[in-house]
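Comments concern the structure below.
Only one protein chain is missing from this complex, and each of the others stays in its spot.
Moving on to chain A:
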Amino acid sequence: MIRINSLSRRFGSFEAVKNVSLEVPAGSFMVLVGPSGCGKSTMLRMLAGLETPTRGTIEFNGKTVSDGDGNWTIEPAKRNAGLVFQSYALWPHMTVAGNVDWPLKVAGQGKQERADRVREVLNLLGIENLGNRFPNEISGGQQQRVAIARMIAPRPGILLFDEPLSNLDAKLRVEMRSELLRIHRATSATSVYVTHDQVEAMTMASHVAVLNEGRIEQFGSPSELVAEPSSAFVATFVGTPPANLVDADLIPPGHPLRKGNRTGRLMFRPEDISVCSGPGPASIEMDFAEISPLAGRSMITGTKNGLRLTAVTDGDFRFSVGDKVHFLLPLQPAACFDNEGKRV
C-alpha cells in the first residue's frame, strides 16, 4: 500500500509538486501521467527517496518513509523500493549479470544465493543468454530488460518506473507494456509508473493520477477517467482519440444546444460526432486536416480558428487538403465544463 499525504516539493521559488494526496492498495499498478514539467518525475523521485519532500508524508505499507514536515527521509535502499531509470542507468563497466548481481552483493547476500537469483530473474525477463555481455553490446529492448531485472532482483515491495519505454521504438513499446504487466504480477509488488503517454496509462494502470502543473487533476481507474473526466484538461488528455471540447458560443446557430444561454465548454466524444456531405444549419464547417483508418472506421480531423474536431465515423470518405468538412454535433454533450475547466 502506498499512501501519499499533502505532498509538496519546492525548488527555490518553483513548486514542482503541490499538495498531492492519494492512496493505492498493495498490488496495484499506479500510473502518474501528465505533460512534461507537470511534476510527475519529482513525485517518483520522492517515492524513491532520492528527493525529500518539502511538506507532507509518504507511507509504504503503513510505515512512514518520508516526512517533509519533519524534514527526513529513509534512504533509498532501505525503503524496499526499486527504480528503473528512463536512461536505464546500466553500469557500462559491468556485464549484464554483473549489473543484476551488484545490488545483491551490496545487500550482503551469499555467492550461491546471488547466482541463483541472477539466473532466476534473467530467466524471468528472457535474457538468460545475455549474462556475459556488456550493456553496449545489446539492443535497447534488451537493455530495458536488464534494467528491470536489476530492479526486481532484490525483491522490492514497490517497483518504480520513470518513463521506461520512452527510448524504445513503437512496436517494442507495445510488447514491453504487456511484459511489464507480467513482471508486475509475477512479483506481486505495488508499481508506480511515470509516463507522459496516456495510452500507456490507459492500457496498464489499475489507478491513474493525471497531474498538471504539480496538482492532481483526477485520480481514478482508466475507465473512470474516460467516462467521467473531472476537468477539461483530463477530458482532452485521455482517450484515443481524446474527446473534443467546443466553446459554447461556437455551437452553430441552428443546433438545439444553442438554445438557452450556455457558457463554458462542451465535451463531445469522437464517436458521437458525424460527418455530413454538405453544409446544414446545425453543422460546423471546418478545414480538412487529416484522415486515417481506425479499426474499420475513419478518423477525420478538421481545424478552424484554433478549434480542432475529431470524429470517428463509418463511411468511405475522400478528402484532400483544401476541402471543407462539415461536422454534425450530437444533441447532447457528454459533459460540460465551466470557463475554468471544472466539470459542471
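As a convention for this text, a contact is a pair of C-beta atoms (placed from the backbone, for glycine too) under 8 Å apart; a residue touches a chain by one contact, two chains touch by 3 or more; residues count from 1.
Definition applied: contacts and distances are computed from a predicted model.
Its record in UniProt calls the unshown chain "ABC transporter permease", which is the match among "ATP synthase subunit a", "Copper-containing nitrite reductase", "Signal recognition particle receptor subunit beta, a GTPase" or "ABC transporter permease". Note that of A:N5, A:T73 or A:T310, the residue touching the chain absent from this view is A:T73.
The chain not shown here is touched by just one of A:M1, A:L22 or A:A89, and that residue is A:A89.
Counting the whole complex, the residues of chain A in touch with the unshown chain are 48, 50, 52, 63-64, 67, 70-78, 81-83, 85-87, 89, 91-93, 102-103, 106-107, 134-136, 150, 154.
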